[in-house]
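Please read through the structure below; I'll follow up with questions.
With one protein chain removed, the remaining protein chains of the complex are shown where they sit.
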Amino acid sequence: MRSLIKHHAGPELQLVDRPVPEPGPRDVLIRVTHAGICGTDRHIWEWDAWAASRIPVGIVTGHEFVGTIVKVGSAVTRYQPGLRVSAEGHISPGVGYNARTGNAHIADGMKILGVDRDGCFAEYVCVPEENVWPVHERIPDKVAAVLDPLGNAVHTVMSANVSAKTVLITGVGIIGLMAVTVAKAAGASRIFVTDVNPARLALAKKLGATEAYNTYVPPPPREPSGRAVTPTSSTPDWIKDLRKATRGDGPDVLLEMSGHPAAINDGFAALRMGGTAALLGIPSMPFTFDLTNHIVFKAATVLGINGRKMFETWYQMESLLLSGRLELDEIITHEVPMAEFAKGFRLMQSGEGIKIVMRIA
Amino acid sequence: MRSLIKHHAGPELQLVDRPVPEPGPRDVLIRVTHAGICGTDRHIWEWDAWAASRIPVGIVTGHEFVGTIVKVGSAVTRYQPGLRVSAEGHISPGVGYNARTGNAHIADGMKILGVDRDGCFAEYVCVPEENVWPVHERIPDKVAAVLDPLGNAVHTVMSANVSAKTVLITGVGIIGLMAVTVAKAAGASRIFVTDVNPARLALAKKLGATEAYNTYVPPPPREPSGRAVTPTSSTPDWIKDLRKATRGDGPDVLLEMSGHPAAINDGFAALRMGGTAALLGIPSMPFTFDLTNHIVFKAATVLGINGRKMFETWYQMESLLLSGRLELDEIITHEVPMAEFAKGFRLMQSGEGIKIVMRIA
Amino acid sequence: MRSLIKHHAGPELQLVDRPVPEPGPRDVLIRVTHAGICGTDRHIWEWDAWAASRIPVGIVTGHEFVGTIVKVGSAVTRYQPGLRVSAEGHISPGVGYNARTGNAHIADGMKILGVDRDGCFAEYVCVPEENVWPVHERIPDKVAAVLDPLGNAVHTVMSANVSAKTVLITGVGIIGLMAVTVAKAAGASRIFVTDVNPARLALAKKLGATEAYNTYVPPPPREPSGRAVTPTSSTPDWIKDLRKATRGDGPDVLLEMSGHPAAINDGFAALRMGGTAALLGIPSMPFTFDLTNHIVFKAATVLGINGRKMFETWYQMESLLLSGRLELDEIITHEVPMAEFAKGFRLMQSGEGIKIVMRIA
Partner (left out) sequence: MRSLIKHHAGPELQLVDRPVPEPGPRDVLIRVTHAGICGTDRHIWEWDAWAASRIPVGIVTGHEFVGTIVKVGSAVTRYQPGLRVSAEGHISPGVGYNARTGNAHIADGMKILGVDRDGCFAEYVCVPEENVWPVHERIPDKVAAVLDPLGNAVHTVMSANVSAKTVLITGVGIIGLMAVTVAKAAGASRIFVTDVNPARLALAKKLGATEAYNTYVPPPPREPSGRAVTPTSSTPDWIKDLRKATRGDGPDVLLEMSGHPAAINDGFAALRMGGTAALLGIPSMPFTFDLTNHIVFKAATVLGINGRKMFETWYQMESLLLSGRLELDEIITHEVPMAEFAKGFRLMQSGEGIKIVMRIA
């Protein structure tokens, strides 16, 4: 089968031929038809420090996909060949507190498809039966291929409980844009976003954001050690505007999607006293954080978001998709055939594309 | 001042002249401009058993309104004359657990405007400072006049947490119709309603219901004692259709707005295992209820809803109104001048009108 | 192997010899050492209407036990022979909303050990790997044998969130008594109980109840149809006493463990406005219930409790057991060898024993 593998300890991926895998007794074998390119795949493509420390050379990459079951292992009982399915990429160890209480995605011993074992950038992929997600007939393939990242957005939004609340989203990359349409569908009253990319800000407004603030400022000076200097305390104009729009209090909810220290600090500064912050963005290193004012005195509720709940989030996602309210067409900007995978990665790297889906079969 | 009072221990109300009340030290005096006619007012008008047992003859009726503060008591500190305001009609005793924890509406010793003391069907009304709700400038008078019943709908919907869930609303009278638009704005994925009134069902669909089921059936036979016979157990077709639309499970949430035993039993039968039911409708007497199957085995969460939270619900309501997503224009069907109050009550009684607002000033 | 089976469509069980079962690919085979006799087993023994409608003749009964894994199926990955284990008796279908969100115990298609398939009143029992619960070394066998009913009590108490609250438990049978010690360990401030059995009431006080009310009253008259007449509305003295002890409000939480209409009505009458009721007791038929006053006007939160969460409840149970605060010695009153099973059932039926454990191996 054609497979996109990490062929060496360096950048890019290679399209090679591999034998079709044989499903274990509890696995299903899926013929992949469409697969999404994730930010994680880009890290693997670019072979950054994280990728070099985590990814085994030779692995088939990719973990977002849709396809059809073609074969089931001897002990499989739940599904039959012919079913159109996606799958959760976090593979549960089956034992331990988090694995057994709906949080397998943060369980000790959990493995990730396309990171710890062969993934879905191939004509076939094996996943354990319990990771299978039957896809509702009304959900088109290109959406079914990106349920994994959509699940990140849904898990963040639903954890923060945005219903009838004002929401600030800091950072409208792929997941941040998805969060705009998800938050709107999930009942956020008004949505405010920040970013430094005018095109993404414009798209956020199109998807339902009430205001989109461009927060670009010249980068702060850095100490010789390379660590960022604490942001100065003067309140930016956009925060003043945002407060005016929200009873003078600030938004009820912060969804942090950027991972940038300055955006995080501003986001917490903007959040109202007693508000809720859900943090999905991943700062690349520890930074100077004002725990006293941002969390303790603010009486904030802060939620770390990682992956998505298995399978509460998947059901929420299906419910939102069937509501007809999610607008994903302008977020999934390109479909490319698998043979043009390099183009797909370039579209993502250049920012010309947002979410890129590869047609595999 | 012109006042609409319960002038005798019998039906109807009378328009009379009364002295303008003097606010107590902690009260504000409000010039009423618009007032909504509530189902409670209709009970008082019709002088049914409940009204006869509760309402003091001579009282000024009404508790839903908007107006302008014209005078404040000597110990008032929070508001000034000139402010456009509505008010919560439940007057807190100020002491006791529920009064001091955001649930004054169910506090022991709580009094209700227009029921226990003079209400708002008059040119002026006094309310305690802490009951005042400043009305946002973007909310029009006719909506501001009905924040009280809208608050019932909002409290029901928000208590049940409908975000990204499927919702069944049994009974689309005034509050049920409001609940349709509120649930949609608050993020319900899909909304299903039942009623026996085709016009209300049609309006529910217009307001965003996915399906509207007419559940009219000939009334069940009654025992000589007058108590309703337990509904038979065969599953109605609409429940089968509803299950098909909801993964075979039934809806996640039931909002019970009818108070009819048959609708309640059907609503619980339809609810999915582990679902949530919020009950606002008021059965007129105890009835035969299958606690075992409807609550215990179903592992249901059931929420009794009474009034609205002071003042969490009011903030949620403001947030929803400012979102621009609530559609109230077709629910507030008529505005009548105070002098034509009898017409207002007739519109309500006949079902020709839904929510009726009186112009007072 | 020696097995206790339902040998005919009538009362009692029979001890017979059966072949040791062979585990399926995903099952483990467990050598049972101790098994608890459940109220469900008593229904099966007595062959009441429920049992006759549900239990296949020939089945091995029993679903509460502890033992040791002796063999594992070919596709089992999580456990090895030699491990001391108990198991959850609800066997998940693996598919569907509740099965995939931590509520397999109420999932459509769920099967129960000793009810729908062969159970643990035998020297060996097979259970799916995912139902296995490794037992902590500090938990003794006789306790490990009754984790299933203890889990009912824990699920009820934890669902109602009793921490720092006053609690009323109506009915102190086996699960009710367990609920007393569980509620105390879980942080209930004060616990009040009702029952009609003086010995159980005395034991409840020993286990930590602040007050134990004997609510025996002559049975209410019944209509010719056999349905119970609605209890009269005069407030019993014990409710007045209970209110005095709880700020005049009534208890924060009701744990209903009796299933008796009169106890349920009294429990709701006693509950404070805005309180929480968790219902585990199972009324044998629909009855006249005052939904208006008991739930709607009371603004109560009512939780139907069924089984126990898989596996949130099991972890809570382990945490409580390791706290050293649960007092189960006086609840598990008797251990009998398997050969004396009839004595075990008699001890239970007579009320001389409370929880009876059989030694199997």
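Read from first to last, the chains carry the letters A, B and C; within each, the first residue is number 1.
Note that in this section a contact is a pair of C-beta atoms (placed from the backbone, for glycine too) under 8 Å apart; a residue touches a chain by one contact, two chains touch by 3 or more.
None of the values given here were measured: they were computed from a predicted structure.
Which candidate, A:G10, A:G58, A:P81 or A:G274, sits in contact with the chain we can't see?
In the full complex, the listed residue that touches the missing chain is A:G274.
For the chain not shown, which residue from A:A179, A:A209, A:I239 or A:I305 touches it across the whole complex?
Answer from the full complex: A:I305 touches the omitted chain.
For the chain that's not shown, point to the residue among C:A145, C:A185 or C:A204 touching it.
C:A185
Check the options A:T33, A:N103 or A:N131 and report the residue that touches the missing chain.
Once the missing chain is taken into account, the touching residue is A:N103.
In the whole complex, not just what's shown, which of C:M158, C:I239, C:L271 or C:I331 touches the removed chain?
C:M158
Of the residues in chain A, which ones touch the absent chain?
96-98, 103, 106-108, 227, 230, 247-249, 264, 272-274, 279-292, 295-307
For chain B, which residues lie in contact with the unshown chain of the complex?
Considering the whole complex, chain B reaches the absent chain at 24-26, 73-75, 77-78, 93-95, 97, 100-102, 129-130, 310-312, 314-315.
In the full complex, which bits of chain C touch the chain not displayed? Write them out.
154, 158, 161-166, 185-190, 252, 316, 319-320, 322-323, 325
Rule of thumb we're sticking to: only the chains that are shown with their structure count from here on.
Quick one: name the chains whose C-beta contact count is the highest of any pair.
Most contacting pair of chains: B-C.
If you average the CA atoms of chain B and of chain C, how far apart do the two points sit, in angstrom?
Spacing between the chain centres: roughly 40 Å.
Show the residues in chain A shared as contacts by 2 or more other chains, in ascending order.
Residues of chain A touching two or more partner chains: there are none.
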